[in-house]
Every structure is written in structure tokens, then in C-alpha cells.
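In this view, the complex is presented without one of its protein chains, the others remaining in place.
Should a chain be cited, it is by its letter among A, B, C and D, assigned in written order, with residues numbered from 1 in that chain.
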Amino acid sequence: MDIATFLGVVSGFGLVVMAIKMGGGLIWFWNAPSAMIVMGGTLAITLISYPLSDVLSVIKVLKNAFMYKIPQPSTLLPEIVELARIARREGILALEKRVKKMNEPFLSKGVELAVDGMEPDSIRGILENELIFTEERHKKGAEIFTVMGTFAPAMGMIGTLIGLVQMLRVMDDPKSIGPGMAVALITTFYGSIMANLMFLPVAGKLKLRRDDEVKYKQLIMEGITSIQNGDNPRVVEQKLHTYLSPEERSSLPQKNN
Amino acid sequence: MDIATFLGVVSGFGLVVMAIKMGGGLIWFWNAPSAMIVMGGTLAITLISYPLSDVLSVIKVLKNAFMYKIPQPSTLLPEIVELARIARREGILALEKRVKKMNEPFLSKGVELAVDGMEPDSIRGILENELIFTEERHKKGAEIFTVMGTFAPAMGMIGTLIGLVQMLRVMDDPKSIGPGMAVALITTFYGSIMANLMFLPVAGKLKLRRDDEVKYKQLIMEGITSIQNGDNPRVVEQKLHTYLSPEERSSLPQKNN
Amino acid sequence: MDIATFLGVVSGFGLVVMAIKMGGGLIWFWNAPSAMIVMGGTLAITLISYPLSDVLSVIKVLKNAFMYKIPQPSTLLPEIVELARIARREGILALEKRVKKMNEPFLSKGVELAVDGMEPDSIRGILENELIFTEERHKKGAEIFTVMGTFAPAMGMIGTLIGLVQMLRVMDDPKSIGPGMAVALITTFYGSIMANLMFLPVAGKLKLRRDDEVKYKQLIMEGITSIQNGDNPRVVEQKLHTYLSPEERSSLPQKNN
Amino acid sequence: MDIATFLGVVSGFGLVVMAIKMGGGLIWFWNAPSAMIVMGGTLAITLISYPLSDVLSVIKVLKNAFMYKIPQPSTLLPEIVELARIARREGILALEKRVKKMNEPFLSKGVELAVDGMEPDSIRGILENELIFTEERHKKGAEIFTVMGTFAPAMGMIGTLIGLVQMLRVMDDPKSIGPGMAVALITTFYGSIMANLMFLPVAGKLKLRRDDEVKYKQLIMEGITSIQNGDNPRVVEQKLHTYLSPEERSSLPQKNN
Partner (left out) sequence: MDIATFLGVVSGFGLVVMAIKMGGGLIWFWNAPSAMIVMGGTLAITLISYPLSDVLSVIKVLKNAFMYKIPQPSTLLPEIVELARIARREGILALEKRVKKMNEPFLSKGVELAVDGMEPDSIRGILENELIFTEERHKKGAEIFTVMGTFAPAMGMIGTLIGLVQMLRVMDDPKSIGPGMAVALITTFYGSIMANLMFLPVAGKLKLRRDDEVKYKQLIMEGITSIQNGDNPRVVEQKLHTYLSPEERSSLPQKNN
């Protein structure tokens, strides 16, 4: 579970609720038609912009944003180096019995194909393709949230316009402007809250997730190619180190090869 | 028929109508000069921005956005693999009698040229050219809608400015501000609704359509080249698989070659 | 004469005038200082942003946007194919007497250089250079209009601020806010009209013009290179076809070579 | 002296002053705290965004924007062609006595290095480096003005917010809103004027300056390389022609080589 996302959403909405309670009741900020037009309208626009299947997959993506366990390249790296050592000493077929014990499906799939004797280029092609689809799926997720974050305030403004026109039509005295205006403004408030405390920052985090995962899978691809080439394990280690930050590198267990 | 686009437009406008009805009559939101200035003005701007022929083709493009049947690469892939098998076993001329039965004109055109003995590079050139024009046509469609979505709110604001000036000119008492202001705001409302519930999301969907179709036609081009090269059908299948998402791949019928 | 640009400008301004007349007299919307500050200010900003010569050339560019005859590649293509046929049959010198009869100066210049015996690379260099300058000139035209379309609303807002400050300074009663506010808003109205019904869409059309003309001249360059290489006329035709859209291709006269 | 920049600034501010005088006294538009917060604030933000040395160099850059003499490639081109002729006929050392008479330091530096016998690649490297620094200096100048043009309106708005809060705090009657509001709006007016009539268009002109100077120095570099290679003067001339626009080319003195 990603603590930052959780902390951010809870504290963000918590602060807004607190600020509201300080100046009056929460009930003043509830307006069913406003909620309906902002949420429904944003969803409707998303349905026009994206195919149904993409919109439905957003829920999965959202869960992803909250529950995602960040992959730890530093735990994977020693494993790949070990595989390279075995492959170099005993031949690549010796990796067969280790495939089952791997926790990372992307790695085990690549090793399996190598054990099967597929050519390095073909393996790379297959893994790259899988990488591209992972990337596209994440990218589309971030895009849908960006679209929702762009149109939610627009729907908020449309709702406020409706409220203003209705209020102004029946207004015969500017003194009565208060409560009607307050209701009209709530729709803008909803659109703004949803975009700025939900859709846009989640889109930002999904973009970072994608970068992390792509980098992680590139490390695995690099490792599998090295294993197949029968590279020296020390060289493999050094190559893969370039995918780690200095902090991650210093957290690696020291090896004596 | 693309259900998402239809659902989105109907529910989006439905929600707006509902929200209006909750607070008064629909009639308050009808103003002929406002509609005229927003719709007419946006059309006029589009005519200045694009040649007449491009603007007229928008109607076709719009139909496309609603009625488009998304191409199913997964139904086409086995067909191409089968063609590769026949071409490899019986020679490329054996494909001649199958050309007529093909539903996909882009595929049948390519196979026909291959049967005619045209060189692979020339075929690729001709198909690529057709691909580029498909892409450009879709791109221009998306661009025109983006332009309309940008200028509709501007025309809405211009209409509101006209209404405000007229109202303020004759105003001798701020108390009478209500109804005049309401009418002035309706033009902004029209511009905003048209841009956010129509033009901009349709532009978004047209962009996705283009990506889908380009990917689909690239798959066909890849297939035709493979057939002409006399590639092993298994290799053809594997190559084309890279154009499918994992979901599409798992929906493919299992073959035993 | 480009009908769409003309239709667009006339109908756009016509609609605005109609909308104004429906709610009062046109005279309410005339304010000399407002017109002065928006038009003069936009011109002044353009003079700071661009050299004097570029600003003066805008008038020529504007005429171009309205009076431009779209080049018809489909009428030029048979001519180039015919030239290729003559050059192949009778040698490139045989083209000399046809140069005078050509309507397209870019084509006649290229053929002339080829007849003079200049090397293909040098000819390509000279023609490309001319192409680049055509492109830059059009690009600068579009850019100047974009700049004007960006700053006209800013000048409108500045004018409105001036009006508001003047009105508020002497205001001793909010009831008198009407007419002064109306005058102040007219400057915003002018800036908005000029940007959205003139500068920005004209900039859009100039960009399309540039793309059209570049594509057209690339077709000619491709043709001249082919002629000089003594390519088979059928091959020349096929090469040039890739510059046409399917519609343009089907409008070509059928040839039997 | 660049007449367009001067004309633009003078007429732009002149128009604003005229528009102000038409509706009242200039004194209404003077407010010391407003000027302080917009000018001082924009300067403070620039100091946070850029190192002190860059900010100080802005004054030099600004002088540059006003007093810059546009380099005339058409006067330089015959000189370079003449140098090529001498170098080809009498050897590159013959250029030594001409170096002192050159007005263009970039050209004389390059020729000097060539006379010294440095290799073409090294000369190109040194000149390119100088070109890159000229470009970066101009680019940074344009960027600083863009930053100032972005933050000046923001500071204007901040000043207006301060004025509004102060006015609203002591307001006990909406009727007294006028003069206080007028003062508050002046800060927005200052920010808007400074950004739109100064910072942003000057940034635009500096960008064009940079393009002009880069193109001019590229012409010189091309020329020096050609001289060192001992190219035929006619070829040199033709090569350099590609850096001129058709207008510039036709203004060149006709040569008979």
C-alpha cells in the first residue's frame, strides 16, 4: 500500500472538511444536483472521449495507484547476478529448476524462453512488446485521469452557470442574491475539489509509476540478455547497477566475487 | 455503433437537462440570438480556419465517431496466418482465388498487388501512402473539432459581452440586473456546453480512433510483407502477436501448427 | 478566391452585427478610444515583436489568405509525366522548347536548370532553398497573426481596466454603474472579436496554406529529379501519385501507357 | 537603431496615455504602492529565478533589443567570395594582410585561424562554440523577459487582492466601493501594461534577433570552410546564396565571373 497517496487523499479532504466546519455546517456544502452534474457530466465526457473498456479499466488503475507495491530493484539484482553465475558455470539449461522459484513473472518468463533455446533477439522482442503494453496501459490510465481533471472544473462551471441563470431569472432584489449564489457556487467547488485533490494528482502519480515499472522491466531485460550472452557475473552486476540510484546501490548486500 | 460515445452524449446532455428542470423550466435556457451567435460564430471561425471541403467532411467524420465499428485484429490475425500457410505451401499465386472472399479491403488490395507480382517495396510504399492519408484525414477531423471546442467558448463570451453591454446601457437601477444578466449568461452556457460535452471529447475519441486504425493497418502491412517473403506461418503469427494486447491474445483461438 | 475564408469572415461579423441589432442599436457598440487602444495597441506590440519589414508584409500575407488559388496537383501531374516521357524518348534537351509554355514557375525553373546541365544535387539544393524560404515566409505570416490574436484580448482588457478605474473614481452611487461599465466592456469586446473572428483563424488557415504549398512543391521537386534520372514515365506517375489524396487520384484522367 | 521597437514602445504607451487623458486625468492612474509592488515584485521573482549576473545582464540585452544593427549578409557575401578568389589564386596566406581591414570580428577571427594553419575541424569547433554562446546569451535574455512577462500580471493580481481586502475590511456601505476599487485595480493595470507592452513583445524580438544572428554566423562559418577547402569562388557564392532570401539575393551587386 502506497502510504503517500493514502495520506495525501485523507489529509487533503480532511483539511477541506475542517475548513468548512470552522465556518458553519457541512450541510451547507451538500447539493445533490451539483454533485450529479459534476460527477455524472465528467463521467459522460470520459465516455465520449474513451472506449467503454478503457473507462471501466480506470477502477483497476485507481486501485493500482493506491495499492501498488513499488518494485524493489535492489532485491532483484542479486538474484539476476546469481542466475548469471549459474548460467556461466553450468550452462543456461541449469536455470530450468530455478524458474519455478522466481517471484517476478517477467523475469521467469524471460528465463524460461532462454532455457527453451529461443534466440536473444526474439526474446527481447517478446519482452519489449510486453513492456510496451504495460507502458501503454499505464499511460492511458494517467491520460484518462488528466481528461477527468480537465473536464471536472468545466462541468463545475456549467453547473454554476445553470444555477446563476435560475437565480437571476427570479431575482427581483439584489439583496436576495446570497443563498442562491451560494448554491450556484457549490458546483464550481465540487469540480475544483475533484480535479485538484483527486484526478490531477493521481494522474501525476500514475505517470511516475509507469516510469518506475518501465525502468524495472528494462533492468530485467538487460539482465536476461546478459545471462544469455554468458557475461561475467561481475560485469552483469556493474551493468545493472546503472539502473539503481546511489541510495539503492548502497543498500545492496556486499558481495565478494 | 460505438456505445460509449452514444451513452456519453445522451447521459451528458440528459444530466444537464435534469439539472435545469430541477431548478425551473427549460424555457429559461432557450435564447435564439445566443444559439445563433455561438453555433453560427463557431461555424464561421471554422470556415476561416479550414478550406470548405474539410469543413464539409466533418459531418462524415462525426458519423464515423458514432457509428465506427472498431476493427478486431484478433479476427484478422488467423486469416493472415492462414494466407501465409497457403502461400508457403502452394506459392503466392494460390492466394488469387481467396482475394474475393476477404472482408478487409486494405488486406485484399495488398494481397492482390502481391499476386500481381509487384515488388514488396512498391507494395509497402502504396499501402503506406494509403495509411498516411487515412491518418491525415482522421487527424484533420480531430483538429477541426479541437478548433471548434476552442472557439465555441470564445463566441459564448463574445455573446455574453454583447448582452452585458446592452443590459448595462439601459440599466438605471442595479435591482433590475437579474433577468438581463441571466440572458447574457446563456450564451456563455451554450459555448461551454458545446465545447465540453461535444467538440473536445469527440476530438479525443477521433484521436484514439486514428491510433487504433493505424495500428490495425500496420498489422496488415506487416502480414502482407511476411506472406510475400514466404515466412514460416508460426513466425508470422508471432510477429503479428506483438500488435495485440494480452487480452486480445488470450481471446485468440488456439492453433496447433 | 478562397470562398471559405470570405464566407467565414462575412458570416461571422454578420452574425455579431445581427445579435447586436436584436438587442439595441449598433451605435452602443461604437467607442472610438476603445477601437484606438485595441487596434493601435495590438499594432504597437506587433512592431515591438517583429521587424518593420515583417509587419508590412502582413498586408500581402492577408491578401494571400483571401485570394489564394489552391494549387491543383492533379492538373500538374500529367504534365510532369509527359515531360518525363519526352525526356526519356528524346533526351532532356528536348524539354527546352516546352519550358516557356509552363504556367508553374517553380517547375519551369527546375526544368530550365536541368536543361542547362546542372547536376541533380545542385538543382535540388536550389529548389529546396526556395522551398524553405516560401515555408518561412508563410510561417512568419501565421506567427504574426497568432501574436496579434494573443495580444488583442490583452489590449482589450487593458482598455477595460482604464475604463473601470475612470468610472469607479467618479462613482458616488453604485446605481450609476451601468453606462460606464458598458463603455468599459466594449474594449474587451473589440479585443475578443478581433482575436477570435480574425487573427487566430486566419493564422490557422495560413498554416494549412503552407502545408499545401510545401507538399505541392515537393511533388514538383520529386518530378524534376525523376525526369533528370530518366525514370520510366509509369514509375514517375506512381511516385507522384503518393502526393495525392484518393479523391485527387480518382479525378485524374486515365492514361494508357 | 531598430525603428520598429522604438515606434512600437512609444506608440503603445502613447496610446494608453491618450486613452487615459480622454476620460480623466493621468494622476488617477498613478499609485506609488502599486508601482512598487509590481516592479519590485517582478524584479524579486526574477532574482529568485535567475543568478544575479544574468539579471544584471538584462540591461545590456535590453539595449541590444533597441540599438541593434541588423547584420546585412548581402554586404558580407561579396567580401567572402572575394576572399575565396584570393585564397584560390594566391594561397590562403595571401589573406593575412586583409584580416585587419575586416569589420566583422567573427569573420576575421576565423580567417586568422585559417591563415595560422589550424585544421578546418578545429576552426569549425571554435567558431561553433562561439556561436553556441551567442545563441545561449540571447536565449537567456529572451527567457528572462518571458519570465518577467509571466510574473508581472501575477504581481499585479496580488497587489489588487491586497487592495481589495483592505477596502472590504473597512467598507460598511457598498456605495463607497468606487474609489477603493479603482485604486486596487491600478495594480492589475500596471502588471498588464508592463507584461503586454514591454516584457513579452521584447522577448519575442530577442528570439528573432537570435535567429538572425545565428543564421548570419552560420553563413560566415560556411564561407570560411569553403575558403579553406579552396572551393571555386562561383561555388562558394552559390552555397552562400542559400542563406539569403530572394529579396536579399536580388539586391546583391551583379558579378561577372
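To be clear about the criterion, a contact is a pair of C-beta atoms (placed from the backbone, for glycine too) under 8 Å apart; a residue touches a chain by one contact, two chains touch by 3 or more.
Values in this document were obtained by computation on a predicted structure and should not be read as measured data.
Undergrad: Please work out which displayed chains the absent chain touches and list them by label.
TA: A, D
Undergrad: Which of D:G14, D:P33, D:G91 or D:G230 sits in contact with the chain that's absent?
TA: Reading the full complex, the residue touching the unseen chain is D:P33.
Undergrad: Check each of A:S74, A:S192, A:Q218 or A:N232 against the chain that is not shown and name the one that touches it.
TA: A:S192
Undergrad: Using the touch definition from the top, which of A:V99, A:I126 or A:M181 touches the missing chain?
TA: Touches the omitted chain: A:M181.
Undergrad: Please output the residues of subunit D touching the missing chain, sorted low to high.
TA: 33, 36-37, 40-41, 43-52, 55, 122, 125-126, 129-130, 133, 137, 147, 151, 154-155, 157-159, 161-166, 168-174
Undergrad: If you put the missing chain back, which residues of subunit A would it touch?
TA: 2-5, 7-9, 11-12, 15-16, 18-20, 22-24, 28-29, 70, 174-175, 177-179, 181-182, 185-186, 188-189, 192-193, 195-198, 200-202, 204-205, 208, 238, 241-242, 245-246
Just so it is clear, only the chains that are shown with their structure count from here on.
Undergrad: Angle of the rotation mapping subunit A onto its copy subunit B, from a C-alpha fit, rounded to a multiple of 5 degrees, please.
TA: Going from subunit A to subunit B via C-alpha fit gives 70 degrees.
Undergrad: Specify the chain most distant from subunit C by Cα centroid.
TA: With centres defined by C-alpha atoms, farthest from subunit C sits A.
Undergrad: If you average the Cα atoms of subunit A and of subunit C to get two centres, how far apart are those centres in Å?
TA: 43
Undergrad: Touching at least two other chains at once: which residues of subunit B meet that condition?
TA: Expected reply: 174.
Undergrad: With touch defined as at the top, which chains are paired up in contact here?
TA: Pairs satisfying the touch definition: A-B, B-C, C-D.
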